[in-house]
Each structure stands twice: as C-alpha cells, then as structure tokens.
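Here's a slice of the assembly, chains where they normally sit.
We just call them A and B in the order they show up, numbering each chain from 1.
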C-alpha cells in the first residue's frame, strides 16, 4: 500500500504538481498525426496533463500547440482561422504564430508598446511514430537544444511495419499502467471461463499452450533488471517438463510500457499513457514488426482491436467502456470467458476503471506478484522527488534508452533471468543494438 | 416546522449519522427477490443507506450482499464471477464467501499471515414477502441471534394472495413517507377536477361516495393510538347522515406505512421506504388479500400501477417522474383531474419530489391536519436520539408488532376512534391475531 500523500504524488500531473513537473521533463504524445490530416485544416481541442490546448497543422505542415485563450478579450482560438502558418482569432483578428507570438493585432495602433511583447503559451512539437509529441517543459534558449524524442522502436521501423492508434481510459493514468506491468493477472482476467478446456495436446505449440500454463500458475515469479529508462520485468510460470514460460515487459519512465506477449517472430506491442486530467487518460497503442511489413489481415485485426489495442469508435473512445459496463455478457462469463467482456484491451480497461477514478492505494493489500507495480511506483516517485530537489532526470536526454523490446519465451528452468534475456533478446536489457543492421536488412 | 438540526437528523441515513444508525437496527429490503432470479446469476449493484454494495444469488440460493471493493488492489467485485457460493475477483482471482471471508487468494504464498484474516464487509440477508432483506447493524456472535424479520402480513399470506413491486422516488425518504401518512391531501391531490361531478346519487355505495366525502371535507379530524411499532392514525370526514368516513393508516418504525384506502373486503396496500442516498429512495410497494387469491384482472391492474403501486419500466423507475414533469397534462388538469397527472402513486411522487431533494422543514407552516406527519417525526427522532444515548429500539426484536392492518370504514359519528378500530379490525391497534385462524381458513 501507499500512504495518502504518496498516492497523491503518484497520481496528480497538473501544472503545479511534482509528478506533473516530472512528466514535463519528457516529450508527450498529444495526438495521432492523422487527427490533423490537412495543412490549414480544422484545429482540434486537446487536453494534456490538465491543460486545455488547441492543436492545428499549419500551412507548412508543422503542428501548432497553443493555449486557446486570446490575450485581447479572452475569445477561444479553437474557433479561430488556421491560416498562413498562424492561428487568427475571429473576434478582432489577432494572429499568433506557432511560437505563440502575436504577429498581427489589427485593432491596435501601430505605435502601441505591446506589439512586440504580446504572446500566448505555445509548445514545440515533433512527429514520430505517427504521433504528434509536445515539449511542455522549460524552454531552452534555442529549439535545437531541445532533448531528442525517445527512440521507441515503433518509430524507427518503416510505416508499413507498424500500426499506431489510441484509446480513452476513464481513470487515472497510474493504475492503468500498473495494470500493464502486473502480468500476473493474465491467469484470471484474460482467461477462458474455467469450464473451457485449454489444450491438453502434448504436441501443441507454445502459442497454443500458453493459456494453459498461465491458468495453471497464478503466482508467477518476478525478476527484474533496472536500466537507465526504467526496468525490464520477467515473470516466469511453469511450462512443460523442466521449462519455464517467461513473460517479459518493459517500463520506460515516466509513461511507457511494452507488452510481454510476443513470442519470437510475433509482433511487438506497446503503450504510452498521457493524462488528460487526473481521472482520464489517452493510451497511445502500437504494434510493430521490425522484420517485415504487417499483413492486411494483421492490420484489419488490429483496427478492430487486438491485444492492448482497443476497439474504438472514430473518436478513439472504446466501444466497451465505463458507461456501458464494458458490454459485459454474463452468459459469456459463465461459459466462454472469465470476465464476460470481449477483448484483452477491454478487460484491462474494465478492471482498471473499476479501481475507481483514482485508485485509493491506502486500502490495498499487495502480494509478491505485485512486484512490478511496486517497482514502477518507486521509479516515478523517486524521479518526481529528485526533480523537486533540483535533480532533473538524466534519461530525458538519453533517447537510445527507450529503444528496447519485450516479449515471451520458453526457457530451461535453470536459466537465470539474465540468461533468459540474452537468449530472447541478445541483450541483457532488451536493447535494440541497431534496427537497421540487425533486423531490417 | 423543524429546526435545521432536527431536519438534518431526520433526513440523513448514511453510515455515520444518528438516523442511519437507527435504520441499521432494523432489517431493510435491498432488492426484490426477482431481481436475482438465478443461482450463480449476474450480480447487481445496490446502494442502500448511502452504501455502495453488490448482491448476488449464490449457488445454493442464498443472497450475498457485500462491499464491492476487493482488498487486494481495489478492483470492483461487481464484475466478478458468481461461482461456488462465492464471488471471485476477476483481476487476480481472490474469492470471498457470503460472510465476506477471503477463501482463495491464488497469488498469495500459502504461508502468508493474512490468509485467515482477509475479509470484506458482508451483510446477512433473508428473503420474505418476495423481497431480499439485509441486516446492516452490528453482528451478533451467532447468526441465530439475529432479530426476526418484521412480520408484515404481506409476507405471511400465500404468494397467490399478494403482489409486490418497487418504485424509485427521487427525493429524501422522510418527506415521501410523510406524504403517505398525511391522508388529508386526498381532498385535493387525488381528486377529479373541480368541475367533474362526484356522485350525488343518495343510493350510491360507499366506494362511489368516498370521493365526494373527501372533496367536501378538506380538514379531517385526526385520532391516534400509539403502539409498540409506531402508531395507527385515523382521519375522519363527514359522510352521509350521522356517519363519519374514517381513513386509517399505520406507521411502523422506521420506514413502513400501510395505506388507508381499503374498505372491508378490499385489498390492503403498504409501502416500505429504503433510502438509496439522502436524495433518492426505493419504495417497496405491496398489495395483499388475506382472504383470497388476487385475480388476474387485479394483478394486471397492479402491474400497470394502482393506488400506491406505481407504473414503472423494467428498471422500476416510474414512467412519470421528475425528469418529465410526471407527464403532466394541463388540459386534464382543467377538465379531468386536480393535478393533470395520472395515477395516485404518480401524484404522490410529484408532490413529494416537488418539496425539494430534501424538504426544508424550517420554512413550513403546519396545520392540525399535519398531525400524523408530526407524530411520525416524533417517533423516529426519539428513536434515533435514544439510540444515540445507548438505548436500542425494543421493537426491533418484536416482529409481531408489524403484523397490523389499515383501511377505511364508515361509522356512526358518536363512536370513538377506539370503538371504530374494534368495529373495523376487531382489535384496538389493527393487529392480526392469527392470519391462519381468522382469515385464511
């Protein structure tokens, strides 16, 4: 459990909070690139870390991200005109460039002293991995001094090799990422109903057998290796014979997690949590394959929800959500799935939301299988506390630390986690040595 | 009028209130039995006295009523599996029996010290009169020491003799039960429009004449007899000649009232108010006939609303409600009914809701016809105050005190209320001496 003060510290990310300041040391996705399809197209409202903003794709293709309030009389720039690499207020025509400078104030006399001074808050943006990322932290004296984007592998592979989307999660960010790092829950939440047989065919392959291994062992053993960006966590369950079934996930501070499901050759999946407010967040979701293009069949499957990728409407709101009890079907819960809810992403959303808008960690009773949850809290609480004491997170400038992989493997039971990592990833922390050389050629 | 402090005391029934503690000295209906039709069926969310709970019918037919929060990580047991006389959290499989004990914790090592200690809040339940009742008070050392259920006659007659339902009331419980005890309002609220003639045929029977008597006398005289469970109230109006028309109702502490309408031989009706929160309550409604089965025609009539029984949708929300102004029809109000609202239950709901979410009794100006309202307040305020001073309500263990009847009669004007009670019920307080012997043989 956490004390009440730590629960607050962990979960609050608004502008004047310690965790909020920690988040603002890192680039944050604020939209999918395809939400802003056209130059000079419609601005969109975005809310990030408790801040109401608008985003628009300018005439030259860059994405502007600014506060919505015109400093003249407070009219909202969302209704503004996106024109000539600027956004213009439609009340009296004040016009702001992507850096937030007021470049036209048609009703202000030419000699007014504030012509050169007037500005609105504006955040630098970049596009990477089909997402628009924003820098919401302190501005360096020159844009070229901004830290690099985290080198998530999904952004390094060619577009044909990846699928990127997002989904709304109707609860605090922290309990949701905890759900992703807590791989023990697969033994229940994502299982078939108890009376549904998993394979007992001794010749079945690993893909067919993993459900059975997870059902049979609800108390996986956790091992960890800490690294610059966070940690890699391995959870091992009994497999057949003298083997263990390992599910290995990554936590990358402050808000990314890579999924443990992929056996060698399967597509990788990952998620990035971005608080809208303290009670809602966007989860950016992605799948990729460094070795080959995704097939049309795979792309279709992902489009309608698969693994951590949810089935959403055109507004990215999951079709199964808090307001419809995740379309739970109690007959299915009796006879088909453990939850009666369809889809891994949807099952995760249901159980994470059900912990409350903000989970009260003062009431919980943790067990050894919550080890990754505990470790995640420790990393980000430490990061926020250190920042508050004046020490900025070093990894925020170390983009390569984010180029790691996660996934599953079957290994002999006498192998250490370190050995397993080498066997599965050829690297002790799953780091991708060189996308180009190793896998893409 | 009441002072502000008494108004608070009267209307607040949450866990940490004096009236809430008084309510918890008594069994409370928390659902209709038919809302939980199947063993191992879907759990339902119930909110009672401000507490969020879930109810489920277990494998053996018993009804579990527990807090919804799993103590492991706070996931909601509403989404849980109802299996093997227990509810199982679908996050990590913790399983709780109907007494709230954690009987399985699959991800907790066998030697963990809290295996025997972990539990959730669970309330004992019974079924009676087609309702599920819960004991939310202090638990005795053995279940056999729980007090008996109140012996409401509706629960003692065979099922064919009764009709039981419920309806949502969108205001505080107390002003709603006050409306039921205030029989003076019939002279207006439930009347035809003034220009609609009531019978003037001197040979009409009592059933036909009562509307006229009530219209003619808006200031009935109230008489009372206090008894162990509360009081019986008689309101007399001028009838024909030297006779009075008596409408006699019962208040049974803390939250039952029996209706005054039944002439001898007619079906009895009663209601039980159970706060959801301080601004909404369920009213459990019932009609019964000790002497015979209800006919198909009567049952149909009751199903679509009659007397205190409302016309509701499948969710028990009245079709006429606060959100649609009770489907008031102003033409009807001019030419047909005094209110323009259809149905006695609906007229009551409208006027009670209209007093506010919680009526402010500091502003009221009472009259002699509010005598039953005043007496009701006195009984429950006294009960709550005595409990707060350490004196538990004796009637909570005296189930027979609840086996009483109410109804109407015509009597000579020189008869005292005591004489009228004997004439109508053969008993000074309307108590049913023996259902079996007196009426059912």
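Following the convention adopted for this analysis, contacts are C-beta pairs under 8 Å (C-beta built on N, C-alpha and C of every residue); 3 or more make two chains touch, one makes a residue touch a chain.
The shown structure was predicted, so the numbers you read here are calculated from the model rather than taken from an experiment.
Enquirer: Which copy number describes the whole complex, given 2 displayed chains of the same sequence?
Expert: Every protein chain is the same sequence, and there are 3 of them overall.
Basically, only the chains that are shown with their structure count from here on.
Enquirer: Report the inter-centroid distance (CA atoms only) between chain A and chain B in whole Å.
Expert: 50
Enquirer: In their complex, what parts of chain A are in touch with chain B?
Expert: 184-185, 187-189, 194, 218-219, 325-326, 328, 330, 333-334, 338-339, 341, 347, 350-351, 354-356, 359-361, 363-370, 373
Enquirer: In their shared complex, at which residues does chain B touch chain A?
Expert: 40-42, 69, 71-76, 78-79, 81, 83, 89-93, 105-109, 112, 114, 118
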